[in-house]
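Rather than the whole complex, this shows some of its chains in their spots.
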Amino acid sequence: MTQHLLLIDCPDEKGLVHRITGVLFHAGFNITSNQEFVDSSSAHFFMRTAFEGESSPEPTIEYLRQILPSSASIRLAVAGRRPIVLMVTKEPHCLGDLLLRHEYGDLPGEIRAVVGNHDTLRPLAERFGIPFHHVPHEGIDRAGHESRIQSVLASYAPEYVVLAKYMRILSPEFIREWPSRLLNIHHSFLPAFAGANPYRQAFDRGVKIIGATAHFVTEELDEGPIISQGVLPVDHTFTAADMAQAGRDVEKLVLAKALRLVLSERVFLHRNRTITFD
Amino acid sequence: MTQHLLLIDCPDEKGLVHRITGVLFHAGFNITSNQEFVDSSSAHFFMRTAFEGESSPEPTIEYLRQILPSSASIRLAVAGRRPIVLMVTKEPHCLGDLLLRHEYGDLPGEIRAVVGNHDTLRPLAERFGIPFHHVPHEGIDRAGHESRIQSVLASYAPEYVVLAKYMRILSPEFIREWPSRLLNIHHSFLPAFAGANPYRQAFDRGVKIIGATAHFVTEELDEGPIISQGVLPVDHTFTAADMAQAGRDVEKLVLAKALRLVLSERVFLHRNRTITFD
């Protein structure tokens, strides 16, 4: 029996679960797990259904397209591990953590390549046998730099691009190429600090908690839908450097968790928020 | 339109969601929220469905009883706030916190009375206008003491009895009177400490985290299914007394959360674990 994963979201209406499960049922499929959620604030319906059966699910999906609201998003998850490419600059903590998880089966995806605007992390990537592409930004305008990155990315056909501490701002044009497929991680604080050297500001303010937020990148940059967040406690004995260390620790865990959720198709995007069936 | 809440759990089989939602759909009800979960380790199905409609849901529930596996547990949540009675000894932190939440609508239940084996907390309960019953355990055997408590409890017909730091061990006979309806809170440590004065032991071992666990009481006493847990950090500057204070803080939050979950019918009990649709 083959396993399938069906992902549906559409405006909520009466009898949706019944209709959808009915179609699967009458097509002879067995639902092994089912999660739905209705966002009452927007009357929107989300469903993640794992099912198994002998026959091909395609006709069933096709039929669902006919009976569900025309605005419905209906898709069958591609089988197997999803291809991803990581983008980095100089910081190794997120890249290293993802490479280790990848190597030891903690990451339900396939890291096809690493792209860096610096060559710093090449040894780390190659140590794990992952191709590293250095696409320097010096002596070239942003459009040119980004188009070179895009062509490297395109050559690996990733389903998701992960900014694993890629420290250059991306243009709206670049971001539009990866709608809901571009992930980012950044430190977070309560309260947040704008501007340069946030750990310095956090230190000056004497924060007691350091956090990290993993989110989809939208044209509003760090304002995209949040996938996962985490925190670690700090105190006055932490220097700004110690706080940065705590920040790196929480960043790598939060990014890995967010990526696990996304790669296992547990995340729905709706407006500016995520529904995470974890 | 009246709101209803349906709670079903039974051995998993093909088409359950479809059949159940179909029955509701054809009876003219509208599902406003639906959560299911299949425990793959035991092939058991859990479903919490909120629906609304004009007509009475009783015939529908009756019909579901006929078409679902005979071993299925199928029930309609009683409308309104569930009646509870609290049992206490001398510590005020959990009782006080629950009384405040109750008074200000943070607790979806109705505290009908407080029973204490000491009279210490009478002023606190009466301050909030809740009847307090002192059932002393001195000069009476356990069976006699417990039967007096039972008769007080019975007079309030509570749906749940909450041990809000009730410090006497209850007999299996007493516990059997409240199957899946008796909640308890106790401090927890990593690792756990058996025997007397656990905070002293925690201090001697230099634990860095203090926790609390809210659970249903079974005849195995503190071994019942866990509903909610929480922790607070401590360090070497904490005396055993400071650790106990941290323990009280986390106990009251964890008990309140567990009680909220139970009172809003978000907790299923299965074997020795809980499915919590929070």
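In order of appearance the chains are A and B, and numbering begins at 1 in each one.
Following the convention adopted for this analysis, contacts are C-beta pairs under 8 Å (C-beta built on N, C-alpha and C of every residue); 3 or more make two chains touch, one makes a residue touch a chain.
Note that the structure is predicted; figures quoted are calculated from it, not measured.
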Assembly copy number, counted for this structure file with 2 shown: 4
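Criterion: only the chains that are shown with their structure count from here on.
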Centroid spacing, where centroids are CA-atom means, of chain A and chain B in whole angstrom: 36
Parts of chain A lying in touch with chain B, wherever the complex brings them together: 14-15, 17-18, 21-22, 24-25, 30-38, 40, 233
